[in-house]
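Only one protein chain is missing; all other protein chains are in place.
As written, the chain order gives the labels A, B and C, with residue 1 at the start of each chain.
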């Protein structure tokens, strides 16, 4: 009979509400109570949130976003309140076990709290799918689906002669979304952060395609893809914005300009941006998120701590949180080769 | 018993294949034959194309693009072959009446041909809905739907504090797509070409919204929207590209930068680009396109010339092509006011 | 400065919440207040409902259903409280003008109240599009879109030899949904209530198609379509259920059985049912519903009564409620002929 404190941290990801709903429903069924902190760790530190009940989670399953709100607050950031601030936030609401849902940053906090003796069961979250320890994270398939839908639409525009479409998708450090959507949509060039590319290689490939009779090419590019040539300016990329976040958008702007100038093919870009993060999750992601939530509640019941739930094959398992920390997961060589096999 | 020559000119638009299919099927049923020119007027001038049959239009109804291809060739452009070139292209295939499907440029050619005695029945096409003489053009509702879906997804991203989403949609000279999608999706600011805007007005409105407790705003902007202030650089806007087309993309880039700098709110952009032009048309557009095609075949049967088919209320009618020429249709004041009524 | 009482009556229809939101926002802007009765006329008679504010209509624009609930209660039904019951429900909350959103039944009540001196501005609603006085009603395009998506999916199933797909769509008294979706999706046979059909005619047409080399046919049928032959039993059709509603579902069951037995072609049915009524409205319907709501608030401000808002061409106008009453609107002969033109 625990009192669970739940929070969602970091960027938005379709499926967060499905996790919340499942933790609450399975948690209540197992005899626990659930308190939802508002705006991630900020809510813990401010001891702000609300009781979560079956009624308060009605109808949230298909909804994007998170009913708890989120933030990038980290209690261990410089000058932050650290573990004492967290403890105070838990005591205020009688919380005895935390279920933080978040990415590497949130899980890093979770691991430190677990080491300090605060019971924690983590739920991994990254739309980019770049966390180790789990086959997939929820939200990723939704982003891939949205990007694939965009490629489908780009594919069926009038077959004008010599046109290139550039589609920028999410993926700051890993190219899972670009590679999966590129394979699913039949992209002709796929550019990912793991493999810095040369603009002339890309243009050469486009010219070869056109020489073979293709009048149309689609370039799928991760927002974090980088050029081999240091000389080319990528508008906005690498800048640090007012919030301390690296600005990565802009690779499509650069590609549109450079491809058109170098090849003479009419080139047009689409930047999907946050459209990939919002809206209703796919059925796959809702099932994964729901199973993660159920498993997190079960881990609490079992008295686990320092673990996170994870997908291994068709099973939901518990793994040490530490597995997700450190180096991000990157795109498998074989998968990328298979996605790129059809470039010819 | 005419021999119809059909062609599609100008930019892509969902519903072109539905028009083609309907002209062919209704045309054959009425005893005509149909020859499809490839790549718009370029195909007429080169006398290139293919016979269209019931079989060759099987399965194309739901498909984006145009099976005939398109181009921006205009026989009357400087140094062009003019009317003699067109006549030669018609005679080569025994075509006695033309059914060009296109926008103002294509219809302008059609009107001149009709004046010169070549039988022509036009089908109006513009994804921007900015042609006079018809209530709506096909493709427009599809673009509005795609933009609305994007707004829906942006709306449900995590309710972080003080975030602004900028969505750039099509509309070079008219704001129909922005205003319709903005109304349908509940956009908070709608910026259209018909009403040059002040960046400070926009920022002021966003600040007022946030003061009222809204933590999130969506700005829907036509690609052709322009700033009142001449001083602000809009990256890329107004440039003429290598193909003689004005480069309008980029207003979102400017808005993202300016709003973030002036308000301090985290601002992120989405540029939909050609995603709006491609892919399967909505049911509304397929019905409109099919009815246009049927009506065009009927106009041929009736011996009409110099006319185009048009939607008036729930009826398909014939109007002089000249009605569509001249000044583009622009957004109705009342409609814009209704779309903007909820900005508060 | 009126106090508006709003209610939604009858069956569900995508776009109801968009109307509610627009009436509230435009109403408040014009200085009115808005009270929302729960569960249609039942809420008026019970004087139950709640104050509607800008906040209470946040986020409802894209949602299906109605936040006010609905019912089939009619104050003038036998033994009902009649006009005195309605007056009491209005007085209790100080309501001085009613904005009922509903179909023929609801608008019939509205007309009687207006005649009796109660100010009423109606908003027409029918998913079947069978109300006179307006070009279209909201919700209809959404149903057409959903049915068209289903036809698209049915079209691309494996081209097995001699297969027939039967799709039952809504439409108890009029075939608008079947004819529009049939035209949009390329249905091979379209059966509507306005034209009783012979099962042998249908089978004969299917045999001719197969003789021409088509291995696959799609039959789109309105739930209210009826057979010429009185002898054939249509399972469930025509029965009155426990709630006094005619049971119309079942025509697909009959067609599946009869076509398979008579032609020997493998025949399979899909019954969409309430899937057509629920979920997010298309952009077209959201725009129409929003404009209806704005216009209803404006009609209140202008002191109109006994009128309903309506779409005429691209304009929203006011017409006497009586225009919508009496005989339902039925499918235009020309439209049906155009939809059926491709049956060959």
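By definition in this document, contacts are C-beta pairs under 8 Å (C-beta built on N, C-alpha and C of every residue); 3 or more make two chains touch, one makes a residue touch a chain.
No experiment lies behind these values; they were computed from the predicted model shown.
A.B. asks: Determine which of the presented chains are touched by the chain that is not presented, and list them.
C.D. replies: When the entire complex is considered, the left-out chain reaches A, C.
A.B. asks: Decide which residue listed in C:90, C:110, C:131 or C:146 touches the omitted chain of the complex.
C.D. replies: Selected residue, touching the omitted chain: C:146.
A.B. asks: Which one, A:116, A:283 or A:302, makes contact with the chain that was left out?
C.D. replies: Residue touching the absent chain, from the options given: A:283.
A.B. asks: Just name the one of A:135, A:201 or A:261 that touches the chain not displayed here.
C.D. replies: Residue touching the chain left out of view: A:135.
A.B. asks: Mind pulling the chain C residues that touch the left-out chain?
C.D. replies: 8, 11-12, 16, 39, 63-66, 69-71, 146, 149-150, 152-161, 165, 235, 241-243, 249, 253, 260-261, 264, 266, 268-280
A.B. asks: With the missing chain put back, which residues of chain A would touch it? List them for me.
C.D. replies: Spelled out for chain A, the touching residues are 25-26, 29, 54, 59, 61-62, 135-136, 141, 144-145, 147-148, 152, 155, 180-181, 183-186, 280, 282-284, 286-287, 290-291, 294, 312-314, 332, 335, 338, 341-342, 344.
Going forward, only the chains that are shown with their structure count from here on.
A.B. asks: Any idea if chain B and chain C meet via the same residues, over half in common, or different ones?
C.D. replies: same
A.B. asks: If you fit chain A onto chain B using only Cα atoms, how far does it have to rotate, to the nearest 5°?
C.D. replies: 180
A.B. asks: Which whole number of Å gives the spacing of the CA centres of chain A and chain C?
C.D. replies: Centre-to-centre distance between chain A and chain C: 40 Å.
A.B. asks: How many angstrom between the C-alpha centroids of chain B and chain A?
C.D. replies: Averaging C-alpha atoms per chain gives centres 35 Å apart.
A.B. asks: Where in chain B do residues touch at least two different other chains?
C.D. replies: Each of 152, 155, 280 in chain B touches at least two other chains.
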